[in-house]
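Every protein chain except one is present and positioned as in the full complex.
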Amino acid sequence: MKFSRPYDVSELAEMLNCDFKGAAKADGMNEIHRVVPGDIVFTDHPKYFQKALRSEATVVIINDDSVEIPEGKAILITDEPFTAFNKLIDFFSPMQVPSEQIATSARIGKNTLVMPGVFIGNDVEIGDDCRIYPGAVILSGSKIGNRVIIQSNAIIGSLAFYYKKRESRFERLFSGGGVILEDDVEIGAACTIDRGVTDFTRIGAGTVIDNQVQIGHDTHIGKMCLFASQVGIAGCVNIEDGVTLWGQVGITSGATIGKGAVVLAQSGISKSLEGGKTYFGYPAEEARKKYREMASLRVLPDIIEQLKLEE
Amino acid sequence: MKFSRPYDVSELAEMLNCDFKGAAKADGMNEIHRVVPGDIVFTDHPKYFQKALRSEATVVIINDDSVEIPEGKAILITDEPFTAFNKLIDFFSPMQVPSEQIATSARIGKNTLVMPGVFIGNDVEIGDDCRIYPGAVILSGSKIGNRVIIQSNAIIGSLAFYYKKRESRFERLFSGGGVILEDDVEIGAACTIDRGVTDFTRIGAGTVIDNQVQIGHDTHIGKMCLFASQVGIAGCVNIEDGVTLWGQVGITSGATIGKGAVVLAQSGISKSLEGGKTYFGYPAEEARKKYREMASLRVLPDIIEQLKLEE
Partner (left out) sequence: MKFSRPYDVSELAEMLNCDFKGAAKADGMNEIHRVVPGDIVFTDHPKYFQKALRSEATVVIINDDSVEIPEGKAILITDEPFTAFNKLIDFFSPMQVPSEQIATSARIGKNTLVMPGVFIGNDVEIGDDCRIYPGAVILSGSKIGNRVIIQSNAIIGSLAFYYKKRESRFERLFSGGGVILEDDVEIGAACTIDRGVTDFTRIGAGTVIDNQVQIGHDTHIGKMCLFASQVGIAGCVNIEDGVTLWGQVGITSGATIGKGAVVLAQSGISKSLEGGKTYFGYPAEEARKKYREMASLRVLPDIIEQLKLEE
């Protein structure tokens, strides 16, 4: 998320009513997985202090005033960095309340077919020659390319599932980001594509997605991927170009799936996978390795019986 | 489900045009997992006769007039207890046919934001400061607390998946119950929360649920639980406070998950689990036990090869 102008750390400290150290300007803010120079990021656990301070971020919201501040950076000091970050999201990207079924501020390209019962939020951009099927919901913060198909009851821009656990409730991180669907993307019926927290969830050109697929916040998907039905992808995942995921595959938060990888149905991916290979099982491993394990498991009962007889 | 007044078993017998034995009054009715004193319950298989007769229920609809009736209870005798029970649901909680997008009989609290395209059924109650996103469907029988978020195309109050198999069709049990979402509950996009058969499906205060989660009829979920995307929970499940279920977990009907349990992604739960532990796999077992099995499976192919060489 980029701001309309750079903000001095002293201005930000005033907005958050907190102390600061160091001297720097910020012109944007982001989740730790997606920060770029100029960004504000937050951290509230000593375990992640160094990761945040050494990241590309220029300003770090933190609950410790004794940390060493890298050259050219600054910190904002508060007991509740999560809440402070949330305040900034709310300031820089206030929630847009829709009042119309199709917002008058939405820009819809030529030859784009919007069927009955579609919802289109404020400032949504949709390119040319798209088809949006009945009941699809496209929330504000969505930018959609040309020749995109969005099938019935799919949701583009649902809220990030991102909370801070408090004593008596989960405090939700506001979702100030959006969703980008590049040209020729196709989204199946009843899919849910979460918006980014401060950045965009992005689906690359030509990627086609079957029904009932879930894609988490800030996930980046490459070009020409193919995902079968009921795949579930967590937040902050990186999927490179040409990846195939078969039905009901699940991918954990933060993983990277290399270019051209194929993941067989129902596999569970708990860590990053190299491109160009075929994977299977839970945790997903190279399919031929997994098949060998499965074959050995098949003969195991007889082996155990044999061992018992020999004793 | 509680009635407006107690009904004598003789009255009920007249309504159902059937015989009765014993003397008792009933002031409600419920599914066997949820009965309380005063309730009517039904049973039609000798295997479950004693369970029904010894339950908290006061009146039992049954297809056997020779059973011994516990003190203070009564039975209604019919060849088709399921159909008789269905008749009573229909009498005490007739289906409410909606005719408006937002029922005039619905009560909606202050500062609650109902976005375009939302459906709200007859007599639905929604508290203050809620946000209901475009396309959400809230059917009659739903009671929703304060500060609740319901995302796009989520369905609150879908019908219980509960049938009696007949020769040529499945006879559906009518759904006369509802759904309670307590304060600060958050429901993801495209979730489906079934209503109770005669009682409430209940989600405790502060529980947050990601997209595309299914929750069956009469399931009770505690406070401050967190369920990731594509979790599927069957009917009549009890989930205690503070339980975490990661993506694509499935839970079988009738199971209890103890307080604070954590279930890792894609696990399948086929029986009740103690609280305070971490579980994994299908059937789900303690994760460290499962990891040990997985490690041993990984070396099994080489061991088998070795055994063959030695022979």
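In this document, chain identifiers A and B correspond to the written order of the chains, with residue numbering beginning at 1 in each.
FYI, a contact is a pair of C-beta atoms (placed from the backbone, for glycine too) under 8 Å apart; a residue touches a chain by one contact, two chains touch by 3 or more.
Predicted model only: the values in this text are computed from it and were never measured.
Peer 1: For the chain left off this view, which of B:30, B:55 or B:212 is in contact with it?
Peer 2: Looking across B:30, B:55 or B:212, the contact with the absent chain belongs to B:212.
Peer 1: If the hidden chain were put back, which of B:35, B:187 or B:234 would touch it?
Peer 2: Checking each option in B:35, B:187 or B:234, the one touching the absent chain turns out to be B:234.
Peer 1: Can you name the residues of chain B that touch the chain not displayed here?
Peer 2: Against the left-out chain, chain B lists 97-101, 117, 119, 121, 135, 137, 139, 153, 155, 158-159, 161, 163, 168-170, 172, 190, 192, 194, 212, 214, 216, 230, 232, 234, 248, 250, 252, 266, 268, 270, 282, 292-293, 295-297, 299-300, 303.
Peer 1: In the full complex, which residues of chain A touch the absent chain?
Peer 2: 113, 115-117, 133-135, 149, 151-153, 184, 186, 188-190, 206, 208, 210-212, 224, 226, 228-230, 247-248, 265-266, 297-298, 300-301, 304, 307
Convention: only the chains that are shown with their structure count from here on.
Peer 1: For the identical-sequence pair chain A and chain B, what's the CA-based rotation angle in degrees, nearest 5?
Peer 2: An angle of 120 degrees brings one copy onto the other.
Peer 1: Between chain A and chain B, what's the gap in Å when you average each chain's C-alpha atoms?
Peer 2: It comes to 31 Å between the two C-alpha centres.
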